[in-house]
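Working notes, structure below.
Note that this complex is displayed minus one protein chain, with the remaining chains in position.
The chains carry the letters A and B, assigned in the order they are written, with residues numbered from 1 in each.
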Amino acid sequence: MTDTLTPVLSAQWGAEKSWTLDAYTATGGYEAVGTALKLTPAQVTDMVKDSGLRGRGGAGFPTGMKWSFVPKDNPNPTYLVVNADESEPGTCKDMPLLLASPHILVEGMIIASYAINCHTAFVYIRGEVLHVIRRMQQAVAQAYAAGYLGKNIKGSGYDLDIIVHAGAGAYICGEETALLDSLEGRRGQPRLRPPFPAVAGLYASPTVINNVESIASVPSIVKNGSSWFGSMGTEKSKGMTIYSLSGHVNRPGQFEAPLGITLRQLLDLSGGVRSGHQLKFWTPGGSSTPILTGEHLDVPLDYEGMAGAGSMLGTKALQVFDETTSVVRTTLRWIEFYKHESCGKCTPCREGNWWLVQLLKKFEAGEAVDGDVDKLLDICDDIGGKSFCALADGAVACVTSAVRHFRGEFEAGYKTPAWELFPYGASALFPVSEKVGAHA
Amino acid sequence: MSGHEFQSFFPDSGEVDMTDTSTSIDEATMAELRDLAGRYPQARSALLPMLHLVQSVDGRISPAGIEACADVLGISTAQVSGVATFYTMYRRRPGGKHHVGVCTTALCAVMGGDTLLEKVSAKLGIEPDETTADGTFSLERIECNAACDFAPVMMVNWEFMDNMTPAKADKLIDDLAAGKDVSSTRGAKITSWREAERVLAGFTDGRADEGPSAGEASLLGKSIADANGWAAPKPEDAK
Partner (left out) sequence: MSVVTKADQVATVDTIAVTIDGIEVQVPKGTLAIRAAEMIGIAIPRFCDHPLLDPVGACRQCLVEVPDMGNGRGMPKPQASCTLEVAPGMQIRTQLTSPVAAKSQKGMLEFLLINHPLDCPICDKGGECPLQNQALANGGGESRYEGVKRTFPKPVPISAQILLDRERCVLCARCTRFSEQISGDPFIALVERGALQQVGMYADHPYDSYFSGNVVQICPVGALTSAAYRFQSRPFDLVSTETTCEHCAGGCHLRSDQRHFQVKRRLAAEAPEVNEEWNCDKGRFAFVSARGEDRITRPLIREDGVLRIASWPEAIDAAVAGLAAAGSSAGVLTGGRLTLEDAYGYSKFARAVLGTNSIDFRSRPAGADEAAFLAARVAGRTVGQDVTYADLEKAGHVVLVGFEPEDESPLVFLRLRKGVRKSNLLVTAIAAFATTGTEKLNATLVATAPGGEAEALAGLELAPGNVILVGERAALAAGALAAAADLADASGARLAWVPRRAGDRGAVEAGCLPGLLPGGRPLADATARVDVASAWELESLPAAAGLEATAMLAAAATGELKALVVAGIEPSDFADAAAVRAGLEEAGFVVALENRLSEVTERADVVFPVALIEEHAGTFLNWEHRAGRVNTVIRQANAPMTDLRVLAALADGLGKPLGIRTAKQALAEIVELGTWDAPVTKAKPTRKAAAKKAAKPAKVADGEVAVKLSTWRQLIDGGRGQDGEEFMAATARDSVARVSPALAAQLGVADGDELSVNCNAGWYTLPVVITPGMAEGTVWVPTNSPGTPLGELGVVFGDDVALSVGGEE
């Protein structure tokens, strides 16, 4: 039986100057590179496959399998691209990881690149996190200076360059093909698949795109073995992962635990829902994962558990809202987010979110009319599953799950403004102005 | 509401501000743009960093900046314009010395972000997407900035300002306006938006070692584990 919390990626976050090469190597950092470079690339890939590591960016695709899709006979170079465009509302795990332990990602990238025969790798970091980018730039520079990057890494004959690339503000670039277009200096709009990135990705060359946390997990697997990794977690959701608890809780924060922990356990550890209040609803993995309620407190937070509860594990971004919160208000805000971030390429997402925002504003203002809930759901039906990429599906999920659990609150929007039913000041952490309170 | 109401035009959409043709792009900037283009296997990959550099020089995406990028990369100005208008970090009008962002995505909004935005806006006397007359501040209503465990969140020049309250925001603005030293809660001493843009372009400023390794919330799980003696299994126990 493993411990309740199992810090691996986050183990050194509190260390003195944890972000430096010296701090990292002082605790065994880069040892896994030495181990991996003595294996064949196929052996490294098998190791990651055997570990059961699944993508930590939301989709949960087995990481080792993704690597093995790279064709061996393609004449073009292979690229590794790390997706550090962390922008999903509620998601806040990769940024603290890179801020505190950027070298763990560099080490993971070296091993992953070696496994897929890649000699140029990229980290695509959203642009709005200056200090994270600074730390990553410095870590890569230090790794070059120490001979972990560049030509003939540690005498192995293996060469690798890493390019740290800052985005410029676009949630859609977290979608892997949009990220590739963005990294090619284009508008970040998703690409048609097939061809899949493994065959024709960056510069139409074989490309593996992995989330920060997925790649950062690799050194520990190489160091400690696949079975070590698999000894944590549940049968199909193996290993440790970072859960991010935020919102109306007494102590928000990051918790690294084996997959399968429950929200109840995490709340117990962190002092529970905001004192004097009760849980109303929560997201398991960001705003694109259907919201859940108190009845789901004991469902394991793993891929299967969340799917069974009608939601998704997503990015394990647990946003907790208490009973003071208007679900109509949060839904509107999320849809405003999706409208703002829709890339515009396809009709249902571009036009649908534009429409949903206007309709939801009527609900919030108590100006919706009888039948508007069904209209809202029907518009969602016309969007969901019909868009070019999953962005609009995420948008629809937050509306439909909110209506599923709180239909009455939406119907109240036929008569009463949300701010009257749920005075907004009650949800804030500090006294709010009259204007916001009354939402005049 | 009966029938269709027509929303006013979007007169500013479609391109950057072509009426302001001023620029500070010089031969040194051009050399740096070419340097960026040379860092990638294919030059066009440098376009986003190059546009960050244009902002650091001209304080906005200037027509001259668009032309310079098109020239260096051998693509059309329309293509550069398409990219420059797609990403929200690229500004059409000059940004302030300090660019202040207030998160109002659902979670931050509910926890007080709406009030913060309103108060900052009132204090600065500008609406989001505007710049104060003296050029010190520009304001933006930002979407989720990946710091939800520190909500409500503000950003100054894309540095984290965690766990904000109206009082903290008030002091932050006053200190910045007074030119006092202000440090990010999880970052470096605040410099300026343009200097930040230069780092984003890929020209480092040597400030990576400033600030803490992590915020309190980031360390919560680790500290609870330590207190309970919890840890990942030892490799030898995991057979």
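One rule holds in what follows: a contact is a pair of C-beta atoms (placed from the backbone, for glycine too) under 8 Å apart; a residue touches a chain by one contact, two chains touch by 3 or more.
Bear in mind the structure is a predicted one, so any value in this text is a computation, not a measurement.
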Among A:Gly28, A:Gly308, A:Gly385 or A:Pro431, which one is in touch with the chain left out? A:Gly385
Of B:Pro49, B:Pro63 or B:Pro152, which one is in contact with the hidden chain? B:Pro63
Of the residues B:Ser45, B:Gln79 or B:Asn163, I need the one that contacts the missing chain. B:Gln79
In the complete assembly, which of A:Ala170, A:Ala198, A:Ala402 or A:Ala428 touches the absent chain? A:Ala170
Considering the complete complex, identify which of A:Leu180, A:Ile242 or A:Cys343 is in touch with the unshown chain. A:Cys343
In the whole complex, what residues of chain A lie against the chain that is missing from view? 170, 187, 192, 339-348, 350-355, 358-359, 375, 379, 381-383, 385-388
Had the left-out chain been drawn, it would touch chain B at residues 1, 4-11, 13-15, 18, 63, 66-67, 75-82, 85-86
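Criterion: only the chains that are shown with their structure count from here on.
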In their shared complex, chain A is touched by residues of chain B numbered 39-42, 44-49, 51-52, 73, 82-83, 86-90, 101, 104-107, 109-112, 114-115, 118-119, 142-152, 155, 157-160, 165-166, 184, 186-188, 196, 199-202, 204-205, 207-209, 211, 213-225, 228-233, 235, 237-239
Spell out the residues on chain A that touch chain B in their complex, using ranges where they run on. 2-8, 10-11, 13-20, 77, 86-92, 94-96, 99-100, 120, 126-131, 133-135, 137-138, 141, 163-171, 182-188, 203, 220, 223-225, 227-228, 230-232, 240, 242-248, 251-257, 269-270, 287, 317, 319, 321, 325, 329-330, 333-334, 337, 340-341, 343, 424, 427-430, 432-433, 435-436
